[in-house]
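Shown here: the complex without one of its protein chains, the others still in place.
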Amino acid sequence: MNATIELEATGKKSNFEILPKVTPAGEISGEFLEVSMGPHHPSTHGVFRMDVTLDGERVVKLKPVFGYLHRNHEKIAEGTAYLASMPYTDRLDYFCSMTNNWAYALAVEKLAGLQVPERAEYIRVITAELTRLQNHACLCGFLLQDMGALGTPLMYAFREREKILDLFEALSGSRMMCNYMRFGGCRVDLSPGWIEETKRVVENFPRFLDEFERLLSENEILIARTQGVGVLPAPLAINASITGPMLRASGVNYDLRKADKYGIYERFQFRVPLGDHGDVYDRYMVRVLEMRESLKILQAALRDIPPGPISDPKAKVRNFRPKAGEAYGRIEAPKGELGFYLISDGSPNPYRYRVRPPSLINLTILEDMCLGHIIPDVVVILGSVDIVLGEVDR
Amino acid sequence: MSPLDQVVARIGAAIPGARVQILPNDSPSGQHSLLVDHEHAVAVAKFLRDDPDLQLDHLANVTGVDWLDATVKEKAKVRKVINGAEKEVEETLERKKPGFLEAVYHLYSIARNHGPVILRLRTGNRIDQVRVPSLTPIWRGAEFQEREIYDLYGIVFDGHPDLRRILMWDEFQDHPMRKDYVEPDDYEYEPTAHDKVLEKAKKHHTAADRPQL
Partner (left out) sequence: MLGEGIIKGMTETARNFFGSYIDSDRLVTVQYPEQRLPLKENTRNFPFLVHDGDDPEKGLRCVACKICEKECPPQCIFIVLERDEKGKPQKHPKVFDLDISVCMSCQICVEVCPFDAIKMDTEFELSHDDRFRGLLLDKKQLAKPNHYYHKIHPVEAAEVDERLAAEKAKAEAKAKAAAAPKPAAGPAAATAGKPAAPRQPVPA
């Protein structure tokens, strides 16, 4: 709770000011070095910049700078019809278009009071969990890439991801920009043989996970680079609205699939992996364990999926005008809580359309985690936050 | 969680003088919100976070909304004397509604798993009275989102530790998410199927600096 109290007392971020260099013996001479890290730095996962002030190699101040990929997605969405924003949501977090679609569809369904048929709910769970698998696998690969394991783990992860993207292509027509979900259901039904194909991928995935863990989890270099690095205490994580695997790695049991039970998640048995220390290693392990839990959900969903319609007959493709009002819908996206806040004034366009981007808000405490660490650790800590700049900048 | 009017009553008991008003929401989502006055906003937020029964420790979402000046047409029953007899007649009255900017906070509780409680702070108008108190000292998670509102809507948050533009560049003048924002017309000049864009681009670029195609 210390961090919170300190924050309240000063009204400022901890260690916000740069203080002169002081040792117990007195002030020493020397200068701080300011480094502009990015925007085109391989470790920043896109166009993202950090203004870092260094004392020797230690970070004393770090300010993230955003906006290089800003396209005012919200403004665009307020100028178009509800459905026309759906393909734009694919481009927020381009790794997880299925969960982005779901979050937006969920918010609109809340706003318009639409019911989702059972089969569509199952399809949504299956696609969302597949998305989680590929996102976490790739994130682990990228994290290792940031640590200098060039290629190998990332390519193994991409190999598995490609199988999942093939499934998405067979389902929606596109590998990454799926644009698959619709208000009150899904766009098309599963093609014949898709379930069997998915079952095969899900069956083979644990082999990859075992391999991945044998390759990495006990690796001494990985442990040395990650354990005790970028520690995020639980009270600060809650106070700073951190969500997703980052929050759970700090030991807070908050998974919207359990807390909100949106969709049909209450029907599935799965556990929520939690970390003890809140360091980078915990964030890595939480994601690996979450993949194993996702596989359990997938197996159950693929077994139980019923036949039936896939869309609410009340939902219209054209001239969709929800009643005036507002709604906030949120789901547990792979990166954290992805929310959509919509205000309708009864016209075909939303009056207000807001995306709650988990990546951006998870960066709030980047400075706190990096203070006192060295530059190579900053790269690893940023990697463990799991950001996609399409979503940070919108 | 206790219903919203009970929450309001408890806020009233804990913070004397706080003016909290329930704003109903007609949509099927049923997410009603609380309008909080500026003087007590920070105290109300602190109470909501620390009260053992509410414990709204998770600030999920902060966002701005721009409400333009509008004329509202209201139907009102007016007693009038028509042809000697007094009658109730429906009349449409036009009323000017001044515009304002709004900051909306969605609160959930991780500890007790309930929510959302929605707080709204309104500015006096859209031009010069655009200050509201910042809730970043209560929930650190508001930091970037309030900066974003400042950037895109132009609401100034008093007490924010680091209020700068976040998505637009520092020299940028306007607030692009406002409803009356006019897009610049400096499109790249290129052949396009859309005459409107082309016309705008032509107007902006002089013949000299227009790229030769």
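Labels for the chains are A and B, by order of writing; each one numbers its residues from 1.
Note that in this section a contact is a pair of C-beta atoms (placed from the backbone, for glycine too) under 8 Å apart; a residue touches a chain by one contact, two chains touch by 3 or more.
From a predicted model like this one, the values you see are computed outputs, not experimental measurements.
A.B. asks: Quick one: which of A:Met37, A:Leu216, A:Val379 or A:Val392 touches the chain that's been left out?
C.D. replies: Hidden-chain contact among the options goes to A:Leu216.
A.B. asks: Quick one: which of A:Val35, A:Val65 or A:Met177 touches the chain that's been left out?
C.D. replies: Spelled out, the listed residue whose C-beta touches the missing chain is A:Met177.
A.B. asks: Give the residue, chosen from A:Glu57, A:Glu169 or A:Glu203, that touches the chain omitted from the document.
C.D. replies: A:Glu169
A.B. asks: In the complete complex, the non-displayed chain touches which residues of chain A?
C.D. replies: 80-81, 83-88, 90-91, 152, 156, 159, 162, 166, 169-174, 177, 179, 187-188, 191, 204, 211, 214-223, 317-318
One rule holds for everything that comes next: only the chains that are shown with their structure count from here on.
A.B. asks: Averaging only over C-alpha atoms, locate the centres of chain A and chain B and give their separation in whole Å.
C.D. replies: 26
A.B. asks: Which residues, counting only chain A, touch chain B once they are in their complex?
C.D. replies: Where chain A meets chain B, its residues are 4, 7-8, 11-13, 16, 66-67, 70, 72, 74-75, 110-113, 236, 238-242, 252, 254, 259, 322-330, 337, 339, 341, 343-344, 351-352, 354, 356, 360-361, 363-365, 393-394.
A.B. asks: Where on chain B does chain A make contact in their complex?
C.D. replies: 25-29, 31, 57-61, 63, 65, 104, 106, 110, 113, 116, 118, 137-145, 152, 159, 161-162, 165-169, 176-177, 181
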